[in-house]
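Removed: one protein chain of the complex. Kept in place: all other protein chains.
Chain nomenclature is as follows: A and B, assigned in order of appearance, with residue numbering initiated at 1 for each chain independently.
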Amino acid sequence: MIEQFLGHSAYFFIVILLLIGMYGMLFKKNLIKKLIGMNILQSSIILFYVVSAYKWNATVPVLDPRLGEPIPMQYINPLPHTLMLTAIVVSVATTGVALALIVVLYKRYHTLDEDELLERMK
Amino acid sequence: MLLVYAATELPMRGSIDAPCNVDSSLTGTPGASTYYIRNAQKEMNTPNMVTAILADYRGYDTLGETTVIFCAGIVVFLILRKLKDGKKI
Partner (left out) sequence: MVKKSSSIIVGIVSRAIVPFIQLFALYVIVHGHSSPGGGFQGGALLGASILLLRLTVGREGSELVFPERMGTPMSGFGVFIYAFVGVAAMIGGGVYLNYAFLPIGGMQPAELRSLGILLVETGVGIGVMATMIVIFDDIAKGNFHD
C-alpha cells in the first residue's frame, strides 16, 4: 500500500498542478491570471511526460563510453524529453502571442476584466 | 477525483516495463525509444541522444516547430505594429 502510494505520488502531484491550472483558466476574471493558469497547466503536462520517461537505476540519455555498448535499461527514455523540448518552445510562442493580444486589448479598452470587456464589446 | 483514480492505474514511476519503455508494444510493433538508444551513437556519431532524435530522426518535427515560433514572431509584429506611433487601434 505504502509502496503503491510512493510509486504514484508524482502522478498525484501532477494532478494537483493540473487542477490548479484549470481553476485559474476557468474561474479567474483577469486575463493575465488566465494566462498564468494556462502556463501552469502546460507545465503539468510537461512534467507528466518527463516522469513517464524515468527508469530506476538509469542515467541521463547522454552516451557514456564507460558503460560500453548501449543497453536500453541503462539510459532513461530520450523520446519524451525531445517531445517536451519542442512543447516548451511552442509554449513560449503561444505566451508571446497571448501577451501581445492582451496588450492590444488593454490599449483599446483600458481594462482586463473579462465581464467588463464583454460588456464593452457589445 | 477521477484523475487521481486514473493515476493509480498508471505504471509505477521508474518501472522498466512501462509501455513506453519496452522493446515492443502489445501488438508486436517495435518500440521507438529502445531503437534510438541502441543506434544513436552508431548512426550519428553523437553521444547526446536527445539532440540526435531532435535534429535527425524527427527533423520534420523540429522544422515545423521552428516555423511555428517564426510565425509567432511575425504575428506579434503584425498585431502590435500600429502601436509604434501611439495611434489608437
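Worth a mention:
The working rule: a residue touches a chain if its C-beta (ideal position, glycine included) is under 8 Å from a C-beta of that chain, and two chains touch if they have at least 3 such contacts.
These figures come from a predicted structure and were not determined experimentally.
Residue-wise, the contact with the chain that is not shown comes from A:A93, picked out of A:I46, A:L79 or A:A93. Taking the complete complex into account, residues 42-48, 50-52, 54-56, 59-60, 62-63, 66-67, 69-70, 72-74, 76-77, 79-81, 83-86 of chain B touch the chain not shown. Chain A residues in contact with the hidden partner, per the touch definition given at the top, are 60, 62, 85, 88-89, 92-93, 96, 99-100, 103.
Following the convention adopted for this analysis, only the chains that are shown with their structure count from here on.
For the pair chain A and chain B, the distance between C-alpha centroids works out to 13 Å.
Note for the complex: chain B touches chain A at residues 3-4, 7-8, 10, 12-16, 18, 20-21, 23, 32-34, 36-38, 40-41, 47-50, 53-54, 58, 61-62, 65, 68-69, 71-73, 75-76, 79-80, 83, 88-89.
Of all residues in chain A, only 4, 7-12, 14-15, 18-19, 51-56, 61-64, 70-73, 75, 77-82, 85-86, 89-90, 92-94, 96-97, 100-101, 103-104, 107-108 touch chain B in the complex they form.
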